[in-house]
Each structure stands twice: as structure tokens, then as C-alpha cells.
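Okay, so here's the structure we're looking at.
For this view, one protein chain was removed and the others were kept in their places.
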Amino acid sequence: MLDPSASNGTPRIGFYICHCGTNIAGTVDVKAVAEYIGTLNGVVVSREYKYMCSDPGQELIQQDIKEQKLDRIVVASCSPLLHEHTFRTATEKAGLNPFFFQMVNIRENVSWVHTDPVAATEKAKDLARAAVRRVFLHKPLAPKKVPINPAVLVVGGGIAGIHAALTLANAGKHVYLVEREPTIGGHMAMFDKTFPTLDCAACILTPKMSAVKSHPNITLWTYSEVSALEGFVGNYKVQVKRKPRYIKEDLCVGCMECVTACIFKDARFPDEFNVGLSKRKPVYIPFPQATPQVVLFDPETCLQLKKGKCKQTCIEACDRECIDFTQTEEFKDIEVGTIILATGFKPFDPSKTPYYGYGTYPNVYTALEVERLVNASGPTGGEVVLRDGSHPKAVGIIHCVGSRDEKTNRWCSRVCCMYSLKLAHLLKEHTGAEVYNFYIDMRTPGKGYEEFYDKLLKEGVHFIRGRVAEVTDWAMDAKEEGKLIVRVEDTLIGTVRRVPLDMVVLSQGLEPRADAQDVRRLFNISCATEGFFLERHPKLAPVNTFTDGVFIAGACQGPRDIPDTVAQAGAAAAEALALIDAGHIELEPNTAFILEEDCSGCKSCVPLCPYKAISFLEDKKKAYINEALCKGCGTCVAACPSGSIVQNLFEDDQIFSEIDGLLSELAVSGGGRL
Amino acid sequence: MTNTPTNGKSGNWEPHIVAFFCNWCTYTAADLAGVSRMKHAPNVRIIRVMCSGRVDPQFVLEAFAKGADGVLIGGCHFGDCHYSEGNYKAARRIRMLKRMLHDMGIEEDRFRLEWISASEGDKVKLVVNDMVDKVKALGPLGLPGRFNEWDKEMEHLEAKAGVKEVAHAG
Amino acid sequence: MPTSAQEHREVSRKITYQSELDPGFGEHIAKMAYGEKLFSCIQCGTCSGTCPVSHYMDFTPRRIIAMVREGFRTDVLNSLTIWLCASCYSCTVECPREIKITDVMYALKQEAIATGVYPKRFPVPVLAREFFSGVERNGRNSEGPLMVKFFLKTNPLSMLKNASMAFRLWTKGRLSLFEEKMRTPGVVSTLLRAAKQAGGNGK
Partner (left out) sequence: MTYRYFPGCSLKSSGRSYEESLLAVFRALEVPVQELDDWNCCGATAYMSVDEVEAFALAARNLALAEQGGNGQAPQLMAPCSACYLVLLKTQKYLAQHSDLDQKVRAGLTAVNLRYDGRVQVRHPLDILVNDIGLDRIKKRVKAPLAGMKVACYYGCQIVRPFATFDTAYNPTTMDKLVAALGATPVAWPLKTRCCGGTLTGTIPEVGLRLNRILLGEAKRRGADTLITVCPLCQFNLECYQDAIQRELNANVSLPIVYLTQLMGQAFGLSDTELGLQRLFVPAARPAVQEGGKAAHA
């Protein structure tokens, strides 16, 4: 059955099957598998054990290697993506080359997805047998080592990106912080107070923003986007597109003389930072603490840029001569070893829930608008004035807008309960109005969060448990005339209520940014079904991605609040530091090489390689693979007509024997030829 | 296969399907299906490769020859390949292979290529169940058995020819 | 809530023993209503909030769902709620969990009629049954005769109240006391019998 020439002498294989508590043993008859594999050619030891990944489990392997003189190890347990490294290390510690190991996935691929114990056990046997057959042909290999560039790219300048950048910079690493908007600060800069402590968002954020600007280890590029990326962990080449501000950034001191001098005497364009609640001029600084303190010209509204015709009063006003209408896009090429993505979220668009009347009734607001409305530096100086100029006497806050809904976003956005409570407190404090919270379930899991809820209850805020069905303006009696009417079942009392209000606040959920799919493609990572970036493991690798060297932090991975975002940003920075400080990276030695004597020189492999790792040696008329460039996809191997390319770890013979191993019992009973 | 009879005579025949899943997308998706406990048919055995571009047509032929009733290949969606374009190469190669299998009389539903991203655990479940249903409907392929018969036929023919040769020699 | 029931106070038992419940009721109704989504209800009350008649119901639609799930068979089938549903599909469209609540209400009505557990003399089931038998006979509904039978069977006195409207309809040519018939009414009974024999609702 076996090809003895493929390995050195007769291999001595040890097979270990893991119960994983009842995770595997509850479905797969591990004992039967172990007994069966024990009968196979070359298998010297076949054991079952409760937790193979535990220390005693690993010691079991190591002891057997030494005592039984094993030279091949097969472990049937969970996914290799989880524990392959663990068992390879264990194998190596016992003095064996770590690549004389093969892993069988009988948890994710078997016990967790099948219910019939008989069929699951048969499948586990097939998979284990295939691994035993494959491991026969394994060869000793050494992991590939590449040096790592210590510079880090951080994408996104919200609180996550700011915190990650500062952590890395403080550790002495150079950081490129790239932000799409003209200023860093992200959503947090727009908030008034933060829950549950009610400290002012700007007071805790702006010192960090200026620290970023002044840090010698941070290169800050705002109004910029990553436009291209190539390379792999340790050595990424990044191209950053810098959009023109029409201002010489290094000269501008943010004196705003140009803004005052602008030909538009009145601000008349919607101000992005105040979510359209105030106006700005074509030349502006987003908000007083914007970082960098540099103005920019909006090409959509500036007369000179749009029409090419303007008196250019701004240029006259600028004595430092920093205005430059000839500026164009600029591209910067940088090299980094690791990348942290902190691109944040998008608030749910309430026009997708037309029954709440946003856009129809002027006094229906989004939560983000209200953050600006209660903010002392906001468009109304913190006075809650409605769009019709009145002051509200009754305010309703509708939770879960766009969240927990099959038709919009299925997930709970996690932060809305708490920020709704915060806004309830602030609105009551600012206006003295009656405030109603309409919620489905009150979710306050966090340090000091339940206590905050308790505080609100004592403040006399109303809590009505029920998802609002509609916000309308048709009145049933005189008291309802001119009001917004919320119709809702008070599910705790068991009756339908109509609550007349002057102001309705929609607690919009959090969703992935509109371009999340483009960003994930650019950085070669995945998105989960809802569109947030996918972490490598939901529990054990929450800031890692499936692409080595690319980490994620903050709400781009899923809805989260500021404390969790900062914790994640710190974790991502630490993960990057761990890679950098190791000095080099160990890569899977799964590169390909050419068997020169067999190569016919047909050149069909050369254009296949996306990394240009294959060249043609004109003198020898043979192909040649530069192992340093090869990333180990194996596409050239499959294409070589003469079979003269070999991929380490995935040799043809190894895969053939895996196929044969899977089906061998079948072929015997079917009377086929082997 | 002690418990899953493989000859078509028995009513409880179960198909055997060999799958080649790329490490980055489809294999990860299968893991996700596992973590999410998405139950599906137990007939598919997965072989992990780094990229769908690594799948040599010979692997597929070998699987059929050794008794597989179906072969499934899973890779990243176009534009998502971890190695930029391995999946395009796979797609091109597989189109050719499909034609060849058709000529060999192997039904279309027995060989399938699917793009399944790392987040599409549910798609693994759907594809596996659907393929198992379709292959079940087709019944066993039984190439090893057919090879056996062909071998016997050949032997028979050779024997005949041999007799002739002997006769000539005599 | 203050109600007019204040002068009429009675002590009543408000406890439910597990033994009084029908544990398979939820599954049964979910199956009749084409799906298991019933069990993903999060009790948010959107259905009750959007329903134009929920404020007349003894149990709001949300409570009906909860009770069906928990097997409160007798209370649910005796409730007025299921007969007040006007099938406007508002709840079905609005439900964030995409539960087809209107279909659940239909399933409950069918179950109530099939098992004879529904509020007696309550007009809606009577109308439904009269409509049903009329169509079974003639293939079409006849509004006039249906109205007459309906009022006779529920509240003959209210017929007088409605008589003037009926008279006006009649003078405007909008009401006939004759039965509306198909050319071949027998076809309908053949159709219904054959569909039923193939297993109509398992009844």
C-alpha cells in the first residue's frame, strides 16, 4: 500500500485523538477511531485523550516521541488554524522536526456540524487515515525567516487610531496615521459628554489629538486615503493619496483671516461637523480644536475652484501666502511592516425607517444631531432649540432605530441604550422637559452602566418598554394637535399608548462604513456577513485578521463604545509591537522550487506568478523560483505540465496520498484497483 | 467503510465527496460553519490547500478514480484571492476540466466549483447539502468497480490475443 | 388603568399551572402559519403598536404570540383578539422579526373554528362560517342574503338598525336579496372536496 522509498526507512507514527471535553467525544466515537487507526501500517502509538492541547496532552506526545522513537505525529482535534502551531511546537520540543506533523480537523469539520454519531465517526476515521498516509511523506523543513520593517501604518484617526498611534509612537516606533477627513477626532469629537461618567468628550480627546500632532514619531496625513497596497507581513509598500487642501499645510497657522475675507460674507453651506445643523463657508476649519489647525478649501463650493472666477479676497488676506489653488492630488509611497485598521462606523440612515418620520417632520432628530445640539460648542451653543425655533417640553427617545430588525440591521448596536440614557439626562438637564425612552430591552452591561441607568430612573425620566410603531402628526384630540405622536405598546403595562411629543430623537444604530468592502479588499482581509471586518478568532484573536500583520481596532470590527475601542486599540498596538520587537517573522515554509532536471523550459509558469517570483534562466533554459518572493499559493505547481515544480508542505505526492487515504477503504470494498 | 455501504444495491448508500478548500476563504468558512454549529450532511471530506489555484486537475481525476462520487472545490470570490489571482487561474483550469469530465461521461453535478468567503459559513452548509442531494440523486459513480470490469475485459481480450499469438507461434 | 369595571369587583385566580398548558400548541400553530418564526419574537410590541384595533383587544397581538409560544391554548382560542383582527397586514409588514402575524391569526381562527373553542354568539366567527357555507353552495358570495343570515344568527334586533341602510342600498341598486350564483356552482364543491381529500389542513 505504501511507498516505503518515500520516507527514510519505516516510519513510526504516533496518532492522538482529542475528546475536547464532549465537543468531539460527544459525537465522534473517539475510542473506535483510535483503535482503528492503531491497526494501520506504520502506526506505533494510537491514543485518545481528553484535551490534547493542554500541557499534559502535549507532554504525552513528547514522551511518546522519546520513548517509542516516533518520527511522525498526527493529532486529530480542532482546526489547524487554531492549534497547528501548538502541536508543531510540541513536536519540535521533543527533538523532532516540527513539520513531521499533520493535523486532522474533526471538531469544526465533523463533530460540530454533524449529528449522526455513526457517520461522524466514519468521517473522522477517513480523515485520520488520510493524514496518516500523508504524514508518511512529510519532509523536514525549516520555517522561513524574514526581517520586519518597524514602521506602522494606522488607518483612521478616530479615538481608536489616535490611541493606537500614540501607544506605538511612545514605544519608539514610527507611525503613519492616515485620516480621510480634514481633521482627526472621528465621531468622538462630535459628542458632547461621554457615558457613564459624563466627562466632556472634547476635554479628554483634544489633548490626545494635539499629542498626535506634536509627536516626533508620528507622521500625520489628514484629508488622505490609502490608495494602493502590496507586500506581506513585515514588508508592506503603501501608497497614500493626499487630497489637495489648496493650502500649504506647513505654512498655515490657522489664523482664519482667509475665512473672514472670503467673498461669501455669510456661511451658507451645510457644516459637516455639525451634521448640517449650521453653515460654513467654502474655506473653513471643521471645528475650533481641529487637528491639524489648518484651513481647507472645499472644491465643491469655492467659486475659484468650481468656476475659476473669483476676486480671491482670501489670497489678499493671507500674509503668509499659503493659499495655492494650483495644488493637485499628491501620492506618497511609504514602507511599513504592520498595519492597524481603525476605520470606524457609519450611523444608520434613518430614512430607511420611514415610519419614524425623519425628513418628513422637522422635529425628528438623529442622536448624532442631538449630540451637537446639546454641545456647548455646537450650532446653538448648547441651547436645545428645535428647527421651528421652539423649546421642547416633551421629548421622546426611540431606541434600536435600524437595529435588531431583519429588514435593516439584525444586530444589537450595543452602545445605543447607554448613549440614549446619556442624551435623556442631558436633554432633561438642558430643557427641563419630560423625557420618554422607548426601548425594547435595556442593555447596560459595563462598569458603572447599570448605576447610570439607576440614576436616570431616579431623575424621573420615563421608560416605556416597547418598540415604537410610528411617529405621526394626526391628532385624536385637541391636546395632540400640533404635536408629534408616538404610537407604542407599553409592553409592561400591556396597553397601547399615544404619547404627544415636541421632539423625537432616533437612536440610530451603528453599521459598517459604506466603503468597508473596498477597504477590506485593499487590505486583503474579510468582512463578516453584516459587513464589519472579520477578526481571526472571536475570542482568542479579536484584533487579528486572517492576514498576518494587519490588525483591526474599534467599531470597524463591530459596534462598541469608547472604553472598549480604546482597549482594542491598545491591544492592536501591542500585537504590532510583538511582531516588530521579535525582529523577524517566521513564515510557513510552503514555498515552491523547480526540479531543474525535469524542467522542459516551456515557460508556462512564468506569467502565472502574481509576485514575479518566477524567472526564466536563459542560459540554462530553465525556470527559476526566487524563494524570497514566493508566497506559497501553489498555482504554478498545478500548472506545470512536466510536474517539475514542487511546493513544500503541499507536494503532489502528499496530496495524492491524502486523496487515496480518504478513499482507500472505499476502493477496497468496491473492488477497485489500487 | 464498515457502516456506509458503497454499492448501489443497498438502499442506504451514501455518496463520498472529496473537497479541496483554500486556506484563506473556504476552509475558514467551513471552520465558521463549525463554530456556528451549522449542521450539514457528513458526506464531504475536506482537503486543505493554500489556494484554489493549487488544485491540479489530476487531483480531481485521482479522487474520481479512487471512488469519489463527487468533487467540490472551494475558493475565494473573484477579487478576494489571498494571492491576488489564484482563483482566476483555478476557474480557467476547471472550465477545461469540466469539459473533459463531460466527455468521460461523468455527470456535471458531480463536480462543482464554489466561491465561498471566510464569512459565508452558511454557504458552506447550503452548498454541501445541495451537492450531496444532487449526487445522491445521481447514484454511485463507482469508477473503481468500472475499472475492474474494464481490466477483466482487457485481460479477456489479451488472453484471446495471447491464444492467437501462441497459435501463431505453434 | 381606570376602567368602568370598578363597581364590579371580583376576586379571580391569576395563576397558571404548567399542567393547564398545551406544550405542543406553539409548534402546531407555527406549522399552520407557514413557519417557525413565531419563536424568534422578541416581544417588542411593534405589532400591537401598529395594529389599528389592538386597543380593543383583550390581549394585544404581542401577548397572543407569547401565549401561543408558551401553550396558553384555552386563553388564546377564547380570546376576542383573534376575531378582531381585520387582516390589514400592518403587523406582518412592520414586525422586525418578519413574523407573519396575520397568518398566525388566521391559523388561530381556523383552530378555534375546527375545535369549536371560540366565544359563542360572537359575530365574527358566525360571519366567517356563513360566508363559507354560502360560497360552498353557490361558488360566490351574495352580500344581501349573507347579511340577513348574519344578523338573524347574532343579534336580530340590530337588523332593524341596519334596515334603513339596507333599504337605501337596495334603492341605489347596490343590494340584492337573491343569491349570486356561478353558472356551474357544482364545480366548486368538486374542487373543494378533491383539495380536502388531498389533506385539507389535516381536519
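Letters A, B and C mark the chains as written, and numbering starts fresh at 1 in each.
As a working rule, contacts are C-beta pairs under 8 Å (C-beta built on N, C-alpha and C of every residue); 3 or more make two chains touch, one makes a residue touch a chain.
It should be emphasised that the depicted structure is a prediction, and the values quoted were computed from it without experimental measurement.
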Chains in view touching the one left out: A, C
Options C:L21, C:I42, C:A66 or C:V124, residue touching the unrepresented chain: C:V124
Omitted-chain contact residue, chosen from C:L21, C:I42, C:A66 or C:V188: C:V188
Among C:T16, C:S40, C:S87 or C:T115, residue touching the chain not depicted: C:S87
Residue numbers in chain C that touch the chain omitted from display: 32, 34, 52-53, 56, 83-84, 86-90, 92-93, 100, 102, 106-107, 109-110, 113, 123-125, 127-129, 131-132, 135, 139-144, 147, 150, 154, 162, 165, 168-169, 172-176, 180, 182-184, 187-188, 190-201, 203
In chain A, positions touching the absent partner: 354-355, 472-476
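To be clear about the criterion, only the chains that are shown with their structure count from here on.
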Centroid spacing, where centroids are CA-atom means, of chain A and chain B in whole angstrom: 35
Geometric centre distance via CA averages, chain C-chain B, whole Å: 54
Residues of chain C whose C-beta touches two or more other chains: none
Where chain A touches two or more other chains at once, by residue number: none
Chain C contact footprint on chain A (complex, rising order): 355, 404-407, 440-441, 465-470, 487-491, 493-496
Contact set on chain B toward chain A in their complex: 1-4, 6-7, 14, 16, 18, 23-25, 27-28, 30-31, 33-35, 37-40, 42-43, 45-51, 53-59, 62-63, 65-68, 79-80, 82-86, 89-90, 93, 117-120, 122, 125, 142-145, 147-148, 151
Partner chain B, residues of chain A touching it in the complex: 79-81, 105, 107-110, 112-116, 118-120, 122-123, 126-127, 130, 521, 524, 526-529, 534, 538, 546-547, 590, 608, 610, 631-635, 637-639, 647, 650, 652, 655-656, 658-660, 662-667, 669-674
